[in-house]
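The complex appears here minus one protein chain, its other protein chains still in place.
Order of writing sets the labels: A, B and C. Residues in every chain begin at 1.
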Amino acid sequence: MGAFLFYLYAIIACGAAIAVVLNQNVVRMAFWLVVSLSSVSFLFFMLDADFVGATQLLIYVGGTVVLLIFGVMLTSSGPYKTIKSSPAELVQSCIIGLAFLALISSTVFSVDWEANERRLAEFEHEAAHIHDHEHGVGHADHHHREDHSVAYGYNAEKEGNTTRSLGTALLGVRFDKDLGTTGHHGEAKLSTGYLLPFEIVSVHLLVVLIGAAYLARAKRRVEIQDA
Amino acid sequence: MSPEIYTQIGSQLMWLLTAAWLLPLFGFMIEIFGGYWSPRTSKTPAYIAVGCIGTGFVLSLFALGIWVKAAEIDLLAFGGDEAHAVAHDDHAAEHEHPVAHDHDRADGHDEAHEHDEHAEAGHHEHGEDEHSEDAHGEGEHSHQDEDHHEHAVASHGHDSHAGNDPFKTAFAGTFYRLGKFGSLDVTLDWYIDGLTVLMFAMVTLIATCIHIFAIGYMSDELTEKYEDHFVHNADGSHFHRVGRFYRFFAYMSLFCFSMLGLVLAGNIFQVFVFWELVGVCSYLLIGFYVERKTASTAANKAFIMNRVGDFGFLIGLMIIWTWFGVFQFAETNPETIGEAGLFQMVRNSAGELETKGEGAEKTVVLQARQGIHKEHPVHATAATEIPYWLLVAAGLGIFAGCVGKSAQFPLQTWLPDAMEGPTPVSALVHSATMVAAGVYLVGRFYPMFTPEVLLVIAYAGCITLFVGATIAIVATDIKQVLAYSTISQLGYMMLALGVGGWLAGLFHLITHAFFKSLMFLCSGSVIHGCHHEQEMTKMGGLYKKMPITCWAMFVGVVAISGLAIPVLLVPKLGALAFSGYHSKDAIVASALTFSNLNPNHSLLFFMPLITAGITAFYMFRMWFMTFFGKPRDQHIYDHAHESPRVMTVPLIVLGFFAAFCAIGGENGPLAQLILTTEPTHLANGFESAGSVALSFPSHHQIHDNHATAGTVALLAALLGTLLAYLFYGAKLVDTDLMKRQFSGIHEFLREKWMFDELYDWMWVRPVHVVSSWAVAFDKQVLDRFLHFLSYLVVSISSWDRKFDEAVVDRIVNAVGETTFSIGRSLRVVQTGRIRQYVTFIALSVVSLFVLLFVFLPR
Amino acid sequence: MDGISLNLFLGVGALLFVCGVLCMTTKRNAIGVLMGVELVLNGANINLVAFSKYGTLGLDGQIMSLFVIVLAAAEAAVALAIVLSFYNNHRTVDVDQASELNG
Partner (left out) sequence: MNSFLLATTIENWIEGGSIWPLDLIFSLAPAGVWAAIIHTALVGAFFGLPAGVLIWAERKVAGRIQDRLGPTRVGGRFGWLQTLADGAKLIQKEDLAPDAADKMLFRLAPYIVVVSSFAAFMFLPFSEGLVAVAMDAGLFIALAVLSIEVLGIVLAGYASGSKWSLFGGMREAAQMVSYEVPLGITAVIPVVVAGSLNLGEIAQIQSGGIQNWIIFHNPFTFFAFFVFFTVTLASNKRAPFDLAEAESELVGGFHTEYSGMRWSFFFLAEYASMFFVSALGAILFLGGWWTGVPVFESLFESIAGTLAWILGGTLSLLGVSASSDYLAICFGRMIGMTVLLAKAGLLVVVQIWIRWTLPRLRIEQVMTTCLKYLVPMSCFLFLGTVLWPLVLMTALGRTSLVDWDSVGERVPIPQQTVVAPVKPDTEAADEEAENISDELNDDSVTQLDVVSANAVSGGSE
């Protein structure tokens, strides 16, 4: 069932993305973009990232796309007017795009991600083990606890319920990493959170808001004779 | 006193005096920057200046109080019976402990019946010091044995450092380290002892009075259009300019800052810096009326003459730097182990020079630098001994600076010319403080002077005081009289210092500052009242017009003349006399004792004695000529008026101090305050063998001669006064006739002993001749050579130009054109189309990875 | 989620990325270019979230993708403002017309 849903949404996302490329009408493009982005958000749900999925829906689909449509409405001078590219350009772009896709896909599929992860995990275990060995405590339990906390964090009900963990992480507290674990010397562990980036992004958004309002403000139109 | 209390008092004094020192600088900043933009009729700059220096005075008073309390001087017990002081000296002599002696002195002149008990307590307190003293005493007894001495020093470490300190009651420290150049630490230091505190109080008090006086005196500058009657334009009209009221007070504030900095300075280099700063202020103030040719010339003269002296100062500094490696006077803090200062290096614990060898080989052993800083435990470059003649040279060099600053022979000629400045300037800068700075420095640097140097100082002072006094007899400009009198009195001070009367010299410095600034202010009042008329030959009878000024002047005249009423000796106060009597008495006593001990140099006693008479004569001459008799110029007399209260009140204040500041004489509070700072080696006198065999008097010996000297000096002064009264008061002698009869001498004196002509002949003319030769050489040889060279260069460069145009330019142009054409052909790539750019990016990423896949081994 | 490997998610991300790039290269309409940018960012986002699930990245991947989304919104706002201003001056949104900076 999961696989079926994945393939369904993956195909919708990819097909809609391709439709965005192929369509020339901006509004249709926007429509397909919404479809694609919504599918992506479903993929997020499948990846146990509920909050990110919801954000994707709210911000992209509800916000960005409306903004895009806004732009279209304000800028198109006639109904269904399209600005077409030349076929040569299309062909040329398609070739480049296919090459690009081939490149990325070959990269993706040539890497043995599982092996990588295993190696990484091994390395971490090794470090933890050495530490445990030094301190002579029951390291088997320790391993389990640590692994689970890394994998699930504060997440008792369902894997997708990451809202709280995300919120606290953005406030600088990493329950998902620190809860129930201790540092190397038995003290409370304090991993790095994202408070500063969060603040920076907040200020950034404010600045963008003001800047965009300034840029798009109503002003006297410049008459261009040859336009 | 315990180290904690010592540190506490030291920091209290330091903060108070630093505040007093920096306030005028602050004032200067405000005045010089704010004054330019403020209305010219505003008196605000004056108020700021008075406020700053007045606050400084209050702070200095606090410092003085702290000092008095710390030094344990009982001010109210001054005077006493004179036997008491003698008993002290006896006591000290019995114990043969200079430190204990000093300590007793610092304890003050307590009641006689408490004395023994107190002395015991003192011994108890200073037990540790005395222990180390004893160790040093051993070292001294066998001071040929170097090793033993050093051993003693090393074994006692910190204690011996304190014991080696000849200035037990001084406080020293560092504000800020400016930089360290090799072994030389250039720092901003402070050094506070009784002399510093006293100088602060004196300078700030006098400066405050003079500032207030100047508000009135300089009030005609409070205008947008000041008419200078002494400067004429080409068409004969008077010169007009804007008023410079603010500038005057700004300069005065700057001067106060510099002078206080000079006094507070803790090392000789810093002294030199402020020395030059006061010089600059003096230059600016003399040249205040810069449009007057005489004023600007006088300013230049003062500055240049001072440079001559400062050259010697610099030489002294270099010697000190080379051989001592430090500039600090002394390290006094018992807690810190700083570097030993100059005084501690030159003098041993008993305050004596330790010498080795004889003749040209003679050297002075530098005391081990006990308190070497931990940062640099060993000075590789520091010498352990200095050739004696170099120490003499250093002393002479420093003294040369003092000669210039204090207008001593042979550099005395700038001071009378400096009277071109406004009278408050003359009162503050050129009588009370700056010119006294030379004397102050000699006093401060006393431990560094060898007997040979002291003899030079004494003779320089002796010649100066006589020359100055004689010229003053014939001077007719009221300020000139006072200027020569200043030179003469500075000579007195130098003489006193030179003959070992350290206390007398500095005592006179203080008293002279008061009465001379008083008299200058009085003369200023007269000049102001007479609408800028300075010639005494046009005055007379002004007593009725300006009584306050007259009687204030009288106080000053009596004080400087050293008059006293010997008959009415009040037991507690000594002779009923003004301050000048006491200080001059002390000088004459020192001189008499010195000439008794060294009969070869008896001139050093007779000259001041005679000059004491002359002093009284010319001072009373001035007073009589100005205030009594018939008005010589009716016009001036009619328009003369008493000065406003803002000018007379300072006169009264200063008059009070001129009269009573030295009350009690050498046992009085002032002298005792100064005495707390006296170098230890002076109290018992000392002998010097070698090239000049000299014997310097002890306190005791001076005291023995006190009565004799006082009597003789008073007689001379009375004689002078009487003569002056006969000549100018009673008019029994026709002065014009006298003038004609002694026209040769009169003319000689009028021409100031022909010093200006002498210098002109000795220096200026030879320089002119040499320079005319140089001009000829320049024109005939150098110029021709240069012309030839320039011709050569022009011809070469014309060839070079052709090369440039033909070769270099073509290459450069070719490069430029190539670049341009490449750019032009490449500009089609930059289409300005975003989409193409994105395509290129994607393409290049793909091709880059393809390249990687193909060529990079996996 | 049986049998769905990380590679598949990465593949979807790659396809979205390439589609975005293609959008940017082929669309003359400025809005279309913007949509391409959004697609590119989404492709990257899929990768981040997928790694957060399959890898040891943990929540960090989700946080990163959140930042990406937020900044994409900001970018879109500014870009739209620029497009509007461009339209005000040129009466068109054809990016090929915006070639004043050509060589």
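Quick notes
Here is the rule we go by: a residue touches a chain if its C-beta (ideal position, glycine included) is under 8 Å from a C-beta of that chain, and two chains touch if they have at least 3 such contacts.
Because the structure is predicted, anything quoted here is derived from the model rather than measured.
The chain not shown here is touched by just one of A:20, A:61, A:99 or A:215, and that residue is A:61. From the options C:17, C:54, C:67 or C:87, the residue with contact to the unseen chain in the full assembly is C:54. Summarising the interface, chain A meets the missing chain with residues 1, 25, 27-28, 31, 34, 38, 50-51, 53-55, 57-58, 61-63, 65-67, 69-70, 73, 79-80, 114, 117-118, 121-122, 125-126, 129, 139-140, 143-144, 147-148, 151-152, 156-164.
Going forward, only the chains that are shown with their structure count from here on.
Per-chain Cα centroids separate chain A from chain C by 10 Å.
A separation of 80 Å divides the Cα centre of chain A from that of chain B. For chain C, residues touching at least two other chains, in rising order: 21, 25-28. Counting only residues that touch two or more partner chains, chain B has 835, 839, 842. Considering their complex, residues 835, 839, 842-843, 845-846, 849-850 of chain B touch chain A. Note for the complex: chain A touches chain B at residues 89, 92-93, 96-97, 99-100, 103, 107.
Against chain C, in their complex, chain B makes its touches with residues 826-835, 838-839, 842.
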